[in-house]
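Structure, as structure tokens:
Selected chains only, in their assembly positions.
For reference, chains read A, B, C and D in written order, and residue numbers begin at 1 within each chain.
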Amino acid sequence: MADLRLRGIAKSFGATEVLRDVELEVADGEFVVLVGPSGCGKSTLLRIVAGLEKQSAGDIEIGGANVNAVPAADRGLAMVFQSYALYPHMTVYKNMAFALENTRMPKEQITARVREAAAMLRLGELLERKPAQLSGGQRQRVAIGRAMVREPKVFLFDEPLSNLDAELRVAMRKELATLHASIKATMVFVTHDQTEAMTLADRIVVMRAGVLEQIGRPLDVYNHPANLFVAGFIGSPRMNFFAAAAEGGRLRLAAGGMMDAPPGIALADGAKVTVGVRPEHVAIGTAAGCDPFAGAVEINEQLGGESYLYCGCGLEEQVVVHSPGQNELRVGDRIELALPPGRAHVFDGDGKVVRPA
Amino acid sequence: MISRLLHFLGRGRGTGGRPHVTDVLTWLYLALGVFLMFAPVLWLGLSSFKTQAGLIEYPPTLAPLEQITVPVEGYDEPLPLFRVTGEDGVVRELAQVRRVGIISLMVDPAAPAERIKVPIDSIEKVREVKLAFENYAYPIAKLNFLGYLGNSVFVTVAATAITLVINSMAAFGLAIYRFPGRNVALGLVIGTLMFPLTIILVPTYLIVTELGMTNSLWGVILPGAATPTGVFLLRQYMLTIPGELIEAARLDRASEWQIYWRIVMPLALPALAVLAIFSVIWRWNEFLWPLIVLNRSENFTLQIGLHSFSGEFYTRWNYLLAMTVLTLLPVLFVFGWLQRFITTGIASAGIK
Amino acid sequence: QVELRVMYYTDGIEDQVLGEQISRFEAENPGIKVALDVVAYKQIVEGLPVQLAAGEGPDIARVTDLGGLAKYYLDMRPYLEDAGYWVENFGPFLPWLRQEGDTESVCGYMTQMTVTGPFVNKTLFEQAGVAMPAKGATWEDWAAAVNEVARKLDIPIPLAMDRSGHRMAGPAISQGAAYFDAAGEPAVVDEGFKRMAQLLVDWHNDGTMSKELWGSVSGSSYRGANEEFGNAQVVMYMSGSWQIAQFSEQIGDDFDWWAVPNPCGPGTCTGMPGGAAMVAFKDTEHPAEVTKLMEFFAREDNLEDFYSRTLFIPGHVGLSAKGIDFQTDNPNAKHALGVFAEHIGEISPTAFQLQGYPFNRVMFNAAISRVNQAIVGEMSLDEAYGRIEQDVEQQIAEKKRGG
Amino acid sequence: MRQRLRELAALPWLLAMRALDRPFRLLQRGIGQGGMPYFFLVPNLLFFGTFVILPLLVNAAYSLTGGTELFLEDRPWIGAEHFGHLFACGDLLDPATCREDNFWRAIYNSMKFVTLQVGFMVALSLLTALVLNRKIRARGFFRAVFFFPVLLSPVVVALIWKWVLHRDGVLNALLESLGGDKILFFIDPGWAMFWAIFVSIWAHMGFYTLILLAGLQAIPPDLYEAAEMDGTSKTRTLWRITLPMLWPNLVVVIVLAMIKSVQTFDEVFVLTGGGPGTATQLIVQYIYDTGFASQVQNFGLAAAASYVLAVILIALTVIYIALAFRPDAKHA
């Protein structure tokens, strides 16, 4: 059993408070992805779980046993460091074999495992190289390999794919999913890549400034963000936010015009709220239940398979609109936009989502 | 001069393929170094082939010279050859038969019948380069050279091995961990650095005696094994090893012992090499302490052995130098081998 | 099988000679094995005392701190076959090997008798056409003569003297120094000593002596002038009989180096006796065998062989009287050996007393280091005298405290 | 092939360490990770305690007892008398007024010697290390050249330099050929001190150079690359990158150089004999003479002097250590 339980974890570096009252339960075999802005404490949390850093307060349980006092070596976890931390004096092979040698595994078995991992990570050619002779992505893969060969009960990954190219990343993602499925390890995975988070996670944990903001299944978090922060953080480009005020059961947008309140949401008259609509839900043209407003294309980001239009609508921020495929719009072209009420999220003055009754 | 040299280390480089001013200065510095550091040593090598008389001769000659002797008809022994400046300024080479006071009695080797009287201030020895190999041959034959060599090798190897192991362990403990008592231990190490061995020679000897290690090579080896210098040196070097490597190793389930010998030791290799070189030289050349601990010749190290050529009034410099040169060779070899480890800078490549 | 350890230092070929004798001894005494440990002189001076104090010394050693180590010596009388031979032949020197108050014991013999005395570069005198002062000339006479030679021939150092309190003591006694007071307690500074000290200072100031030798080192360090003398840069060199062997090898007959009689002062014309002794230690487990070996070494035939080959002045009354046929064909050496043998007869009793005093090195060292400081101008001579007395007093007191 | 050989050479070490692995793992299980530092320290401290600390304690006892006996039980207790003697001065700044005038002379000589020697030693070995760290041809050879003097015993060092500095030595021959006068270096206090410092630097510089060379190797090369991209001049790179990064090793060099400098004895002694007069007599020579080389071996006074020396040294070192241990142990 390798479930992981964090109770009231807090951490300060001197006066800097980095984690606050973190409560998290990860079931045995679960794949949890940790996301959050840079510097919010993700690495610190992993390091505390690993036993490399001592929490200022709180308890850690692994497999039901409190491991506060258990040194890192005995917690039975594997970790991929954000900084790799490869042993510079060892070859790639040795780097990966080191952990296995520590368990007195027979030599042939070690070789087999390392070769298997190396093949999977496309490092086969490089086994005799030292880290200094590797490219950034190759180093990162060695770091992954080093953790993988151990097949531990709990994996901690700190942005393990950040330096890989898209194709390789997709491949690795698949491999990790396969690995997860095959050895049924518990995994905690830090990433900045939305796709990774959405595709790999059983549950996503969104952190901000040392606090867990929301925990939930990927689509739940995507579809039902608990607050403004999560709504803005999950999804890229981020959700568009519009200031609005409730007015007779409808919403008056600061951008001008009115829109229906989303179904099931009742607001006190005059309540100041924020309406959030994701770029892919902003309608070009008209939408039922919403007065259209005009925007001028300011940036037209064409990604090939899809495009994002950054439109100026007289608001503080541009409204981002997703448009599938490629388009012929030019900067300055004016388009009509509307917010389909069925797709809108409403957040109250404190940034908390207003749920349909 | 210092500021100029500092300046040169800092100068930007000129364009083009030609050697830059820093390169020129580097070479100048190295040339100066070779001259200052190496020329005296060259002299040492040459001098080890001089006779005792040649060694203390002033003004000194660079090459080992010896007076030429020539066989002269009618004389049993070969006669020493001199260059004689006649009153007329003519220079001749004559062999000296005998000297009486300030008059030298000479013969022309070509015409041995006639004897010539010459005042000694007009004669000068004719000399040639001659290597006095007996400087080497005699001591080797006389001393129990192989025995001494064996003892020295044993002392050096054993002491260096022990020093490296226990010092690196202590340095590891002091560099990697934070634990109660660490500062005390550190203070002890540094505090005791202050006392030269010379000062505690006598009490240390008493302790060695109590332990029954006099006249044993262990009595030479053990007392110096825990050098504060070594601990200090290694510890400071180990501080530069990135901490994440140690964390990574802990997560790889390495025991602390393995972290020590598989991670930290290889990464501290340059400093270990320095310490090894230092220890080898020190043990190999150590003189005062073995002198006091050892008084049986079967236990003598080379240094003690070769110093038996230094007496109360008289030191056989020619033997001493020759043996010095001879004993230098192994350490030189060891240095050549170990110094390469000093420049295997590796410690940083694994960290982003 | 008994193993005996002999610790020995060597200035030349003594160790060889002794080694041969040991082989003979072992052949004669199959039950005894003798190991000869030839060591650096430094070990005898610095290592041996500590080793002896700790009970780790050898059975026999050749030492020069004759009285200082006396408490460790073995009184061999109970084991000696013929104690009379020892008293008869080594009598004058045996007191040097005894502790204070002891007048009886027989602990060793002199491997080497030395006398201090000057050498001169006779060839330089001849070249300069200066007559060498005759026997009985004073130090001042010699100083004038060597200065003249040096001036004429442009020799850098007219007069050199080993930097050693022992070397200085002979001339000082000649100047009238007594070194002891009436009660027999050390009293270094007196009128005679002051005369000598003044002479030394003057000589250094007027260039008779070079500061390179005395001035350039501190404390009690020994410094000789062998190199300078051998390179004919010194006209007169006050040293001692032990130099003979070296000079014959080093100088050969490049010039005539002669030993000359000790110059005189108002007191007398003495050199200092001295030497090294072979002694047995009482910590030995085999006193009988040790004594047997010592007796073998000290046998007249063996000693004669030893002295004649090492060119040492015999420390054996019988052999002294008989004369030794030294094995050298260097006429300078032969001459010098003769001169030094003569010196022995001229040694003043004060010199003997001083040599026999166990802590004479304290006096020597104090004298040399402080006079030297006066020579280089670090203090005045009067201050130096005060310091000498203080040094001696303090060290003797320390010695007496825990004795 | 060479690789194979090297592996072969490392084999015994590997086997030994591996063999030790299991017992130490058990040990670690027993005492826990927190106990391991003690374990790592124990062997060294054992030796250290026996052969350094214990003798120092005996030495302390010596300083409080009198006489010339070796064994403590034979020595009478005299309290701080020796210390009293050392400090019996009319004016501490004028050795001539002190009872132990030579002690104070030696202290002042040592201070002069140490200040100059350490400064130049550190600067020169740093310079040499920097030069030798450059990519130059025949690096190994040059390293050996600069290191060579370290291999020589003090006696040989002195012999070599006497050959140079003698009245008729090489240097004077050179001076004369340049039309100058001979200089008798060892009868002039200034020159004698100069050469004492020079020769001791000559003899020991190689060792410190080596430490610094090792330290330079530990600096990540990408910092130099970054500095280069930042358009940093070489001088600034030296001051702002190299030296700060070298700091832990520089501390070693400074502290060791200083301590060893204060402890300098034989090479200066053999070269100048402490002269002229007492101009280059250093403190350890005083201690050695007093306690060891003289006929009346005054262990007590020597021990007392050594503790006075140690106090001075510690005071000096504390300054450096205060600087040295800023970047302290980082892990665990």
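Details
Rule of thumb we're sticking to: a residue touches a chain if its C-beta (ideal position, glycine included) is under 8 Å from a C-beta of that chain, and two chains touch if they have at least 3 such contacts.
Just so you know, these numbers come straight off a predicted model, no measurement behind them.
The complete set of protein chains in this file's complex follows the formula A x2, B x1, C x1, D x1, whereas only one of each kind is placed.
What we mean here is this: only the chains that are shown with their structure count from here on.
Common partners of chain C and chain D, by the touch rule above, are B. When every chain is represented by the mean of its C-alpha atoms, the one lying closest to the mean of all protein C-alpha atoms is D. Taking each chain's centre as the mean of its C-alpha atoms, the one that lies farthest from the centre of chain B is A.
Chain pair with the most C-beta contact pairs: B-D.
Centres computed as Cα averages put chain A at a distance of 93 Å from chain C. Our note on geometry: chain B versus chain D, Cα centroid distance of 17 Å, whole angstroms. Averaged Cα coordinates give chain A a centre that lies 57 Å from the centre of chain D. For chain A, the set of residues touching two or more other chains reads 71, 73. Residues of chain C in contact with at least two other chains: 46, 50, 54, 231. Touching chain D in their complex are the following residues of chain B: 2, 5-7, 9-13, 22, 26-27, 29-30, 33-34, 36-38, 40-41, 43-44, 47, 58-60, 165-167, 169-170, 172-179, 181-182, 185, 188-196, 198-204, 206-208, 211, 222-226, 228-229, 231-233, 236-237, 239-240, 243, 246-247, 255-258, 260-262, 270-271, 273-274, 277-278, 281, 285, 287, 303, 317, 320-321, 324, 328, 331-332, 335-336, 339-340, 342-345, 347-349.
Residue ranges on chain B touching chain A, taken from their complex, read 242, 244-245, 247-255, 258, 262-263, 266-267, 269, 346-352.
Residues 45-46, 49-50, 53-54, 65, 68, 156, 211-212, 215-221, 223, 231, 359, 361-362, 365, 372-373, 375-379, 383, 387, 390, 395-396, 398-399, 401-403 of chain C are the ones that touch chain D when the two sit in their complex.
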